[in-house]
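One protein chain is absent from this view; the other protein chains keep their places.
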Amino acid sequence: VIGPGSGRFFEDFALGEMIEHATPRTVTVGDVALYQALYGSRFVLQSSAPFAKALGLHDAPVDDLLVFHTVFGKSVPDISLNAVANLGYAEGKFIAPVYPGDTLRAHSEVIGLRETSNRKSGIVYVRTTGINQAGALVLSYVRWVMVNKKAETSPAPETHTPQLWEALSPEDLVPPHARFERYKFDLAGAPYRLHDYAAGDKIDHVEGQTIEEAEHQLATRLYQNAAKVHFNAHAQSTTRFAKRLVYGGHIISLARALSFNGLQNAVHIVGINAGTHVAPAFAGDTIYAWSEVLATANAHGRSDVGFVRLRTIATKNEPCGAFPCRGSDGSYPPSVILDLDYWVAVPR
Amino acid sequence: VIGPGSGRFFEDFALGEMIEHATPRTVTVGDVALYQALYGSRFVLQSSAPFAKALGLHDAPVDDLLVFHTVFGKSVPDISLNAVANLGYAEGKFIAPVYPGDTLRAHSEVIGLRETSNRKSGIVYVRTTGINQAGALVLSYVRWVMVNKKAETSPAPETHTPQLWEALSPEDLVPPHARFERYKFDLAGAPYRLHDYAAGDKIDHVEGQTIEEAEHQLATRLYQNAAKVHFNAHAQSTTRFAKRLVYGGHIISLARALSFNGLQNAVHIVGINAGTHVAPAFAGDTIYAWSEVLATANAHGRSDVGFVRLRTIATKNEPCGAFPCRGSDGSYPPSVILDLDYWVAVPR
Partner (left out) sequence: VIGPGSGRFFEDFALGEMIEHATPRTVTVGDVALYQALYGSRFVLQSSAPFAKALGLHDAPVDDLLVFHTVFGKSVPDISLNAVANLGYAEGKFIAPVYPGDTLRAHSEVIGLRETSNRKSGIVYVRTTGINQAGALVLSYVRWVMVNKKAETSPAPETHTPQLWEALSPEDLVPPHARFERYKFDLAGAPYRLHDYAAGDKIDHVEGQTIEEAEHQLATRLYQNAAKVHFNAHAQSTTRFAKRLVYGGHIISLARALSFNGLQNAVHIVGINAGTHVAPAFAGDTIYAWSEVLATANAHGRSDVGFVRLRTIATKNEPCGAFPCRGSDGSYPPSVILDLDYWVAVPR
């Protein structure tokens, strides 16, 4: 029967299966401009081609999260069209720079499956890989989602929970392709270098950004992410939240753009250790963020650049001057919507 | 007197007149990215330059409807600034691919004129042609609009109603420039080929898209379409609908993007037989669509690709699982807003 892809249900996944995702996508300066307009990012390496070329790159690289969202979007029709929840990320590695004109493809390997106790759904773990037109690895990350079963009585695949690193170690990270000996801190907007950050530092990113329906819809369609909860007010009106949900990746991009205030020289995201979308966000919400430095590290063989491990918390409708965070009982204040543990590269 | 173009009234048109439209427009990857963000299209040929090149094109072609809207927009100041209604389309042919960097110009020939019985307006038929920077024909279509008269007492031009084909026949269609022997169905997202479609098939495209004011305004300005009803809430507040009207072409593009669900390999629109904007749409409306296969046909001299004639119905705020359609009395259910009869190309 001709029809829309209805997406896979939990019992449709097989451990070890490799799924080639549809719709390769050429990323252009048009996408870059839209990404700029959607988030207001001011990181200089991605903003200026001459600046990037002076550091040895071919062109200004495409924002790491635009790459992430594009690859993620490709995986949605095969992995998470029937997902109840996006539960987590791990082992995310940004491997090669993407330039305007490059084309991204993606595939995912099923690396874990576990039925939930009520037998109505199951958890699917996939390692999703993005590659460019030359076949070079660009990005790889693990995510796990709770996916509905088609029928409660269906037999579930055998349980396999993958071993995942709690965090990438600095040795696992691919240092930026650019060289930072001639990095101009004045053009970047702040003098902070790797040694200015220390574990335990807390940085309030101060500003807030209010989300509009048109904005998150434009963003999510730009990523060819077809998850229906983001676009259909009519169908959403009968759901628990009664409105469209903002794509979680939109919040990550907002938090990253806000983090410029204090992390002006965090030139690249190089790894994602863990991430939780603690609560949904909706149009009208104002997003704030703050970050804690978890660790700093040198980059092997590189005297020009190192790594900072960050935990960035994003909130809705609450400034972050008081650093709202997870309580000792494991619960989050109601304003917290994102808890992201990741590595950035910072010039030394 | 210096001033804005006030547009032509019915009595300003002359049969046989050729009108050169202003504002040639270079279409770029910037426009392509915005079009992507506005509709969320996932047709692979337009998404990936390497995919398109592997099929013999120079680059990923610009979406057919972005070309249509751009050409249409050029004709608005001369043809429909004083239009009461856009009544229909016919004989639309997509002739040559458009690539980023190409420049579109347009002209229209007045091929019919007919005063309405109340003498307050008249119907103007034009054949509008889009050409590229090399002077090659890109697109041609007929549309007819009801245009106000400046004065009821003005003498009307002699009546001439053009003979128009009810539908293009397959021989009239220009097959795609790409060759589809090496088309990769897995990268396109579905295995359906020409022979998978048969007259009478009905396809519910399932998903819905909610329109925002910012979105349809961005789209319509992107097309340089200056029809004021789309942009001015203040002036519209005193009209019958009391709000801005969404450009009818915006609905066509939404319906086309939604139709990916079931028509993943409808690689190009190649002809428009007829089209009616049954009712207006407004911001806040959620658009759904379904399609009926009217016919299939081979493309002359081509074993790699053929044609499917479709009728796509778009609705507002009503899913299309029940295939809402024109009744036997000729009337439409209140949810139906678009009834479009067109040809697409599908690999064999």
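Should a chain be cited, it is by its letter among A and B, assigned in written order, with residues numbered from 1 in that chain.
By our rule, a contact is a pair of C-beta atoms (placed from the backbone, for glycine too) under 8 Å apart; a residue touches a chain by one contact, two chains touch by 3 or more.
This structure is a prediction, so every number in the text was calculated from the model and none was measured.
Considering the full assembly, A:39 is the residue among A:39, A:72, A:99 or A:231 that touches the omitted chain.
Contact with the chain that does not appear here is found for just one residue of A:207, A:304 or A:339, A:207.
Taking the complete complex into account, B:34 is the one of B:34, B:98 or B:272 that touches the chain left out. By the touch criterion stated above, the residues of chain A touching the omitted chain are 28-34, 36-40, 42, 44, 47-51, 60, 100, 186-190, 192, 196-197, 201, 203-210, 212-215, 218, 260-262, 264, 284, 286, 317, 319. On the side of chain B, touch with the chain left out of the figure occurs at residues 2-5, 20, 22-26, 28-31, 33-34, 77, 101, 103, 105, 133, 212-215, 217-222, 224, 226, 228, 231-235, 244.
In this text, only the chains that are shown with their structure count from here on.
Computed from the mean C-alpha positions, the centre of chain A lies at a distance of 36 Å from the centre of chain B.
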